[in-house]
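One protein chain is absent from this view; the other protein chains keep their places.
On to chain A.
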Amino acid sequence: MSFYEVVRFALRGLSANKLRSALTMLGILIGVAAVILLVAVGNGSAKAISDRIEALGTNTITVMSTGRGGSSSTALTKDMADALVDPVLAPDVKSVSPVVSSSATVTYEGTDHDVSSFVGTTPGWFTASNTPVGQGAGFTADDEAQGRRVVVIGQTVAEELFPGVDPIDKQVTVGGALFTVVGVLDEKSSTGFQDANDTAVAPLTAVRQVLTGYGSLNSILVEAADPDKVDAVQSEVSTILDQKLNVTGTTTPYRIQNASQLLATQTETADTFTTLLGAVAAISLLVGGIGITNIMLVTVTERTREIGIRKALGAPRRVILTQFLIEATLLSVIGGALGVAAALIGSSFEIVGVKPVIVPSSVGLALGVSIAIGLFFGGLPASRAARLRPIDALRYE
């Protein structure tokens, strides 16, 4: 008999128990969709992170102190930052921004808000760190020199303290001192757990005076004149710093972070994350596969008598085996295809703040695995039943 007719037998077999077939397919659907979608979410967040790091500017490097506690020999000082602005020793440096930061409580008319990152720096930081001011203006070099208490706040701070009010020129209290809000930062996309918009930026002199004191800097952001010059800047900076700090050995008391290096490590982290998500999803696919196996076992056992009847009527082993294999394959193929469709639809939405980006190989893998599971575990009980002598199949209870 023709293959087409065996397929029709298989379809009739599946439709004889519609609910069961539908539930089995649902299991596979969820498994396949979960694999594709979760991998897409992992991939999407990796993309978002690298986009953000690239937006942050791959033409900057960040100098940080490795010593904790700020002993005077290892701490970064304003003096060092000034020394980096040197057209002779560091010709490729475009700007240098010393940075101090701490958490601080900002109060406006009795409303408190804890800002996780209250930054004190110089005006060059806004462009170097790719943090444009949306509303109002940033502070000027003059503000910085005079130690004027002006502040540019992030979106979250603006929403918390000034709901429905224009924050510009309002006075807020920080660490017992009054600061005038001169600008609001553009909305930044957040990745990870920290809210990038929960920030405030003020002149270095003012922040040191009010909040952090005149100890060491947290970091120094150095901008290269050209993205290709980042590595040159890095060596120029380390030469100057080594001189300043009298470094003789190979271990330096500071660390230079380069945005492109950061990108590499972040990508690695994101890949781990994707793998983890994929593994979780793979488990759900496996569960779906066990569902198919289970149903095929039940189906074949329940229909062993029917197999006996068919054999008594003259069905060869191969035809019976083919029928059950096709039933199992149809379950997994239809379930898998619907799963792919569900994942494609799902990927057009943002999931936990991430725009999923489908990885084509995950589609192939998820489909392939579900079909293989269906074939293998559906085929096993079917081939056992097809080998039975008709009378044994007929007697089967």
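One rule holds for everything that comes next: a contact is a pair of C-beta atoms (placed from the backbone, for glycine too) under 8 Å apart; a residue touches a chain by one contact, two chains touch by 3 or more; residues count from 1.
As a working rule, contacts and distances are computed from a predicted model.
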Missing subunit (named according to UniProt) among the choices "ABC transporter-like protein", "Paraquat-inducible protein A", "Putative ABC transport system ATP-binding protein" or "Sarcosine oxidase subunit beta"
"Putative ABC transport system ATP-binding protein"
For a quick check of understanding: of A:V165, A:A264, A:I283 or A:A312, which residue touches the chain that isn't displayed?
A:A312
Touching the left-out chain: which of A:L11, A:A264 or A:I391?
A:I391
Pick out the residues on chain A that sit against the missing chain.
1-2, 5, 12, 16, 305-306, 308-319, 389-391, 394
